[in-house]
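For this view, one protein chain was removed and the others were kept in their places.
The chains carry the letters A, B and C, assigned in the order they are written, with residues numbered from 1 in each.
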Amino acid sequence: MRFAPTDDQRALREAVRDLFADRCPPASVRKAWETDGPAFDTELWNQLADMGVLGLLAPEGAGGLGLSEVEGVLVLEEAGYAGLPAPLAEHMFVATTALAAAGTPGSDHPGELLAAMAAGEQVATAALPGAAVAFADVADVLVQARGGVVHAVRLSQADVVLRETVDKAYRTAGVTWHQGMGFEASDADLLAAHGALAAAAQLVGLSVRLLELAVAHVKVRTQFGVPIGSQQAVKHHLANVRLGIEYARPVVWRAAYGLAHREATAARDCSFAKVYAGNAAWTAAKSSLQCHGAIGYSAEHDLHLFLKRVWALDAAWGTRAKHRRVVADAVVG
Amino acid sequence: MRFAPTDDQRALREAVRDLFADRCPPASVRKAWETDGPAFDTELWNQLADMGVLGLLAPEGAGGLGLSEVEGVLVLEEAGYAGLPAPLAEHMFVATTALAAAGTPGSDHPGELLAAMAAGEQVATAALPGAAVAFADVADVLVQARGGVVHAVRLSQADVVLRETVDKAYRTAGVTWHQGMGFEASDADLLAAHGALAAAAQLVGLSVRLLELAVAHVKVRTQFGVPIGSQQAVKHHLANVRLGIEYARPVVWRAAYGLAHREATAARDCSFAKVYAGNAAWTAAKSSLQCHGAIGYSAEHDLHLFLKRVWALDAAWGTRAKHRRVVADAVVG
Amino acid sequence: MDLTESPEEQAFRAEARAWLAANKPELPMPPGDSAAGFGVHRDWERTLFDAGWAVVSWPREYGGRDASLWEWLIFEEEYYRAGLPQRVAQNGIFLLAPTLFELGTQDQKDRILRRMAGVEDLWCQGWSEPGAGSDLASLTSRAERDDERGGWRLFGQKTWTTRGAFCSHLFGLFRTDPAAERHRGLTYFLLDLDQPECTVRPVDKLDGEAGFAEVFLDGAFVPDRDVLGGVGDGWAVAMATTGSERGLSLRSPGRFVAVVDRLIARYREQDAAGLVEDPSLREEVADGWMAAQAYKLATDVTVTRLAEGATMGPESSLSKVWWSEMDIALHETALRLAGADSNLDDEWARGFEFSLSGPIYAGTNEIQRNVIAERVLGLPRK
Partner (left out) sequence: MDLTESPEEQAFRAEARAWLAANKPELPMPPGDSAAGFGVHRDWERTLFDAGWAVVSWPREYGGRDASLWEWLIFEEEYYRAGLPQRVAQNGIFLLAPTLFELGTQDQKDRILRRMAGVEDLWCQGWSEPGAGSDLASLTSRAERDDERGGWRLFGQKTWTTRGAFCSHLFGLFRTDPAAERHRGLTYFLLDLDQPECTVRPVDKLDGEAGFAEVFLDGAFVPDRDVLGGVGDGWAVAMATTGSERGLSLRSPGRFVAVVDRLIARYREQDAAGLVEDPSLREEVADGWMAAQAYKLATDVTVTRLAEGATMGPESSLSKVWWSEMDIALHETALRLAGADSNLDDEWARGFEFSLSGPIYAGTNEIQRNVIAERVLGLPRK
């Protein structure tokens, strides 16, 4: 028994964190907000490809690193932390695993697409059947499961209708398509479970970011002659945020381990992770805003960028209510 | 428009409060706990009869005061505040109104029983069909509605099996009976609505008591060189209790007004009152205990007497979940 | 207890309802916090004023109709029931006006109130500063005496000034005695912003609208006649407004009752279309109804007290905490109803964003709970 990242996993996480700190500061997220039309940092994307992050979960035969969902969620926590305005989760975690598990090796295997994705030449996104598609304006390919078949759809050949979302750096679209490359799926629920877990991992990272912003603010903001962080109500708000993270992150890790080991309970655990990460992140978002006071409510402050990403990801890949029902089905019956 | 008790109503409430302060201090409640077998303060009951409280809602023709549910809930708030170990709510509020509204005047009218109840000669209790009966060991008569008929059952002729309850001063029993006096009910739901509202009124009174106990404690209990009531976390616990009371009591009053004026929405409003009073009282119970710390957890302290009455009354006359559903049926559909 | 409306009250309600139905503008209106929307709102509120509905509880001489508090509640119910939005004049008519009525000179009332109600002048509140939020008494903006012109020159920065970018006037607190500390030596000024010494910078809110402003003052002039209350008495004068801001007038129950009505309609619509994913939402909608009703009932108790001569005490903090947390809960229910579409930038999402400011402004809910504990329950301060 050992429930912690390995040294290699920690090193990967640190490298990704450093990259985002350098290349994806809040100003970059804000830029995605302010751009009319698709906003995509091609340079950053290529760096992710060079580091092997885009192909983290792709088979080695397709130019990937052949690593597992455990490494995947560690990277996605960092993407959440940074508020990354790019479909890394959809591309690297959801689409890649769905494609890698689909098709008959040798014949209709999506190896070529996977290789192009790992190399950063093709940008993929993914979505639940019938759901709005995130980053449809910047991706080349949409990966979606329908009736036991994993489809890879060229977005240039689909109808894409952008929606007006709260988080302008996480735009979604209604996508209608009639033909795509179809690959037989080994497990139709796999894509949905990966999607839920990818959102959960990012929500944990967002919670950490929101907590850090609040802690930094309440240490320096002074009212009544003392830092507001010395007030017990503020302390308790932020202690609750920390509690939420403490008990959500291991759930995310456990679900990733379950997916990596093809456990029968993996889908349930991904739902569990989505519920807990969503709870933690909303607590973090609301408490962080409250502890910032009016300045956090201003669009000039970075806080709202992260708050709105929580909003977006909480709604994505199935609501907490839905996933709570999945868990209840599995454990209560 | 005027939403406040009249001067007469205030005077009634004060008189009842004074009586209970004098005749039903916590030591009396504790006595009911410690008595093996029925515990009933006959002297206090007779005083309530003399004051007209037992017949508050009984018709003047039956020796009652002919007052309304509005006066009734004011009195019951005080009974809750005192933790009264006697079936005043069941007798004065539930059974009396059910009997007074039942039967054909002149023929099968339960006037005689009502008169005996108002005079304190007969002690009545009441219950939902099939539910456990509170105070079955001290009452003479059980009033229960079954299939559109209000029955008055002599408990000496029924099977009474006492249950082991958490609140030993609010014992309930399983009661089986085969014959009672039956009176045609004008409205079969009336008894249930009165029961819910009677419990709600007492729960408001209990909340006030629990808050008072906590406020008194945290003002004098010193830790870290200051009264614990100066700590913000304690302040916020008790502010929340106060909030619960502020927004529950008017709901109780409104429901009483609705019953008194035979409004079509009265049953819904009684359910609303039960939900809000139950929420307020549990918040009060848990926060008061937490603010007391270990001393409140000791059976030697009075706190638990009131906490357990909250527990008992929250379970009585329909759970909050049930009443919440009733409200949803009425307002959402 | 008498919970029936008098024939006069019923007639008042009927008249208000009929007039609103006949005269209300096209809905939904654009946001009043946006440059485009502000004018639309101003026009509408002028229409309200011209027909005598802008400030029903004020004396007729200032544009009101001498209505009782009960009638004011009835008007608010009808106003929000008609789907109409929060007033852009609200900081003037609900926050400054009560103070003017209580402490203003006759000259001030005559000059200011009618123009305020008629949206000729629009008033914003100049309280918060970069260093003074919850701790208002730490404010550092100051006023210097100008004997020559007979008045004061204001210096400093005010911030989070709601709709400051669209307002013509500001009421606020400034330090007139540089040697005094905290609550002492403050004075309440009524300032015309149309001076070169005033710079107003719009600040976007979290919802993207320019609802805030920073106001920079570099010697802006206020004549003596525009000091409200005595020089140095600013704190006491301002506290009169605080009660209004937290309590009854800013958030009348009708507003939340109307939100709940829309929420119930939304639920029924989705339910009829088979689109309610989570069955427990039905009870959650009922929770919203109960919260709004409880607020209405508690307000009726308060209005009864006020009508019988009591004043609004620290109990206004109970009201502030309740409505602000209820407003968030109502909108969260709406977002849960929207499910996967809850991140669409629609009316409910906007409402949710706005609701999140409720526990922050007009004294954070943390401060309000302190007030409840200390001033309602009598717990020791520190």
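What we mean here is this: contacts are C-beta pairs under 8 Å (C-beta built on N, C-alpha and C of every residue); 3 or more make two chains touch, one makes a residue touch a chain.
Everything numeric in this text was worked out from a predicted model, so none of it was measured.
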Residue of A:20, A:135, A:253 or A:282 touching the missing chain in the full complex: A:253
From B:7, B:36 or B:300, residue that would touch the chain that is not displayed: B:300
Positions on chain B where the hidden chain makes contact: 131-132, 163-167, 170, 172, 222-225, 228, 231, 233-234, 286, 289-290, 293-294, 296-300, 304, 307, 311-312, 314-316, 318-319, 321-322, 325
Interface residues of chain C (partner: the chain not displayed): 279-280, 283
Chain A residues that touch the omitted chain in the full complex: 1-6, 70, 211, 215, 218-219, 226-227, 229-230, 232, 234-236, 238-240, 242-243, 246-248, 250-251, 253-254, 257, 272, 275-276, 324-325, 327-328, 331-333
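Just so we're on the same page, only the chains that are shown with their structure count from here on.
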Length of the line joining the C-alpha centres of chain A and chain C, rounded to whole Å: 39
In chain C, residues with contacts to at least two other chains: 366, 369
Touching two or more other chains - residue numbers and ranges from chain A: 231, 233
